[in-house]
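Excluded from the complex is one protein chain; the other protein chains are retained at their positions.
And then subunit A:
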Amino acid sequence: MGYAQRKVANTASKLAHVSSSHLRALPPKHSLLPAGKAAPPAVFDAQAWAASQPPPRSTLAAFAHRIGLGKVVPSVDVIEQACTHPSFVHLHNQQHPDQPLPATNASLATLGNSLLGLFATEFVNSSYPHLPTRVMKAAVSAHVGPTTCANLAREMGVTPILRWHRTPANLTQGAVLHIDALASVPRALTALVYQYRSLRSARRFVEKFFFSREVDLRSMMKFRDPKQTLLATVQKFGRERPISRLLKETGRLSNSPVFVVGIFSGADKLGEGFGSSLKMAEYRAAEDSLLRLYLTRQPPHLLQLPTSTFPDAPGNVFEATGAESAYSPVSLGDSEVLYGSAGRAGVRTPGARSRAAEAEDDLEDYVL
């Protein structure tokens, strides 16, 4: 497909293309020439007028049932509100100055975004207790970030019923693009589930739609110096210093050697890696050792989520009364070692406490 065809297809897919059989005023009066008068009509933008028309109620009802919220929300007006981005208000006001302003999903999306952040953070943190903080943040973004929300909205079928208006960036606000408008809809839907059901129902909704998506954590981790990090990590765990040992090798003096190196702490093998040089194999072995630690996962059936302490009853969490499900807090693991920022890896030198001379906490103690 050429560039022009792709552009047309893209634009067409973003335009609302639902049926117009429910619209009464077609063509609108102000688009017609006044009878007998030679004066030209006011400027009529057909595209803007079409974009400001509401979608048919059948489409909204079908959408609600498709995502499983048919019996949850009381009417399709709520769904219409959830699919209306705040940027639409200006467009609607232009086209229909006499009609009341449409209800938008601004507050719903904000509430939903907070809920998504809460559920994703507790899910990732409970599933991977030893994950580094930055990777945890990246995982949360991957699960419930703006790109994921927009993709999910497309998969749900929000594109033809989304009401929005493309606005360029100005001094106070950033630009509103299609992806921003789409992303607001799943957030608003999460907030609706919380409002009309309970927090635990909202969590189930999020688990079904967001946490069922595959997120590859392994590719999110790239180390600057894995050997240094591993050294600090092993020291933090109080084990013997890691030593690289050659497990297997072949073709050392040929043009394609393969070395398999394992990193051992005492007699325990922390990790292994292969490479075409000893240094490369050692690097990969250090990476493997760290990944084995960081990607240790809590089995799904043993997952303990803090939001289980809220009762599964309707109403907001501060007022709902009901039975809470069992929750046993997991013991906190050691946080990951920090990369040397100005040389401080966040690790105490061994024997620092035993030196009786230091009474107060010196920064020097933290220098490795």
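Everything that follows uses one rule, which is that a contact is a pair of C-beta atoms (placed from the backbone, for glycine too) under 8 Å apart; a residue touches a chain by one contact, two chains touch by 3 or more; residues count from 1.
Note that in this section contacts and distances are computed from a predicted model.
For the chain of the complex excluded from view, the name given in UniProt is "Mitochondrial ribosomal protein subunit L20-domain-containing protein" [choices: "SNX4 protein", "Mitochondrial ribosomal protein subunit L20-domain-containing protein", "Integrator complex subunit 11" or "Orm1 type endoplasmic reticulum protein"]. When the omitted chain is restored, the residue from A:92, A:143, A:165 or A:284 that touches it is A:284. Here the missing chain is touched by one residue of A:28, A:70, A:129 or A:257, and it is A:129. Not every partner is drawn; the one left out touches subunit A at residues 129-130, 218, 233-234, 237, 239, 243-248, 260-262, 264-275, 278, 280, 283-284, 288-289, 291-293, 295-299, 302, 342-343, 367-368.
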